[in-house]
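Only one protein chain is missing; all other protein chains are in place.
Note that the chains take the letters A and B in the order they are written out, and that residue 1 is the start of every chain.
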Amino acid sequence: MLFGIYSFLTASLFVTLDAVDVAFTEAAVGAGISTFLMLSTLALTVPREKVRRKRNVIPLLVVTTIGATLVYGTFDMPYFNDPSAPLHSHVARHYIEASADEVGVPNLVTAVLASYRSYDTLGEVTVIFTAGIGVLALLGYRKRRGKS
Amino acid sequence: MNVLIGHYNYWIVIFLMMAGLYVVIAQGNLVKKIVGLNIFQASVFILFISMGKVEGGTAPIVTQGVSLYSNPLPHVLILTAIVVGVATTALALALVVRINEAYRSVEEDEIHEQDQSF
Partner (left out) sequence: MRPPTQPHNLVLRIAAKMLIPPILMFALYVLFHGETGPGGGFQAGVIFAAAFVLYALVFGIGLARAVATERVLRILASLGMLLYVGVGLASLFAGANFLDYDVLAQERLEGQHLGIFLIEISIGMTVAAVMMIIFFAFAERGVRR
């Protein structure tokens, strides 16, 4: 349940950051499919978890160290919302300016996804297809044999 | 002070990332580990999308009278990543269901014990 709320919040965050396509996908996929998967997995396995007694400190230390190192690493990164960051200067500028002539589709994200980078999208569709086959192989054809 | 205002999105991302990482390595329940992995994934999405935002720009759909757009390139990458992420989660949860049927448990240490007692 919390998982669905988390996905929905992430989708809303994406809308405020101007990423409407991504928000759409995250809302559809995260709040819908992921919640269903989690609920059905919990229904198919044990509904309550084992209560742990001892607290382990080592994961907490590891995580804090990694977090501190990452924060130290962000001091050099470009500022939030900066239009002159190097990210926006090279390939993206070409996509935004030339896509009206080369592709002619108003939605820039679709233009990049389906035309400039369509080979990557082919790879993505292959991954989804493979995952479908994998799930089918794992949970599919148990029609006759019953599990004890 | 400028550093604080300019970088707060990265720190939120790092916090979420570390929370997800902590769940993955510290929790014993397999389903919770997968949830932690998803938290980690979502934090990476937020990183990319927040880096793609340009101040004063709009959504990257070409409309009349708008000249500044947010960067569409991270959006494309994250779109792919979201769908691939849900495919991976589905496959991982299918594996968890099968593990549960084979070992009668989804706790990591119980599964480990059963493996070692063979």
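Simple rule for what comes next: a contact is a pair of C-beta atoms (placed from the backbone, for glycine too) under 8 Å apart; a residue touches a chain by one contact, two chains touch by 3 or more.
Predicted model only: the values in this text are computed from it and were never measured.
Asker: Going by the contact rule already stated, which one of A:S40, A:T69 or A:S89 would touch the omitted chain in the full complex?
Answerer: Touches the omitted chain: A:S40.
Asker: By the contact definition given up top, give the residues of chain A that touch the hidden chain.
Answerer: Residues 20-21, 23-25, 28-29, 32-33, 36-37, 40-41, 43-44, 102-107, 109-111, 113-115, 118-119, 121-122, 125-126, 128-129, 131-132, 135-136, 138-140, 142-143, 146-147 of chain A touch the chain that is not shown.
Asker: On chain B, where is the contact patch with the chain that was removed from view?
Answerer: Residues of chain B in contact with the hidden chain: 59, 61, 79, 83, 87, 90, 93-94, 97.
Here is the rule we go by: only the chains that are shown with their structure count from here on.
Asker: Can you check how far apart chain A and chain B are, centre to centre, with Cα atoms defining each centre and the answer in Å?
Answerer: Roughly 6 Å, centre to centre.
Asker: In the complex of these two chains, what residues of chain A are touching chain B?
Answerer: Chain A reaches chain B through residues 3, 6-7, 10, 13-14, 17-22, 25-26, 29-30, 33-34, 37-38, 40-42, 44-46, 49-50, 52, 56, 59-60, 62-64, 66-67, 70-71, 74-75, 77-83, 85, 87-88, 91-92, 95-96, 99-100, 106-109, 111-113, 117, 120-121, 124, 127-128, 130-132, 134-135, 138-139, 147.
Asker: Please give the residue numbers of chain B that touch chain A in the complex, ascending.
Answerer: 2-3, 5-11, 14-15, 17-18, 21-22, 25-26, 28-29, 31-32, 35, 38-39, 42, 45-46, 49-63, 68-76, 78-80, 82-84, 86-91, 93-98, 100-101, 105-107, 110
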